[in-house]
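Scroll down for the structure; my scribbles are underneath it.
All protein chains of the complex are present and in place, except for one that has been dropped.
This part shows chain A:
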């Protein structure tokens, strides 16, 4: 077991002001509002905490609004996240959390693609492979320790 924290003193960024939704929701009962970048970013930033610190991924700039790409028509979403440190062994956990959160929040028709930002991690390729391999993700989610850790990160915050 690793003792101590991987990144003891992460940089905290102030939360960006939310883009206000301009399309008022009540105008047309039957108009569809496709899932968009902001909605997915809200899903990810509000409830996922860093595994080591009580900060949200938004505050640590692990995920930004621009790092989410979504296409509602083809049901595809890609999230690119930036670990706080190059050798961060928590990157897998963060990636797994993002995947689990999206799996639980998006309709089943979606294909989810999780990536580490190019050049932000030492074992980038391995990590990308690991996070997008269905079997390995399924296996990981059968490991009770990992599931507990993931659930811990996904506890709803008070905000």
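The rule we apply is simple: contacts are C-beta pairs under 8 Å (C-beta built on N, C-alpha and C of every residue); 3 or more make two chains touch, one makes a residue touch a chain; residues count from 1.
Everything that follows uses one rule, which is that contacts and distances are computed from a predicted model.
Student: Which of the following names does UniProt give to the chain that is not shown: "Response regulator", "MMS19 nucleotide excision repair protein", "Las1-like family protein" or "Chaperonin-containing T-complex member BBS12"?
Tutor: In UniProt, the chain excluded from the picture bears the name "MMS19 nucleotide excision repair protein".
Student: For review purposes, identify every residue of chain A that touches the missing chain, sorted by number.
Tutor: 21, 25-26, 29-33, 35, 39, 42-43, 104-109, 151, 154, 156
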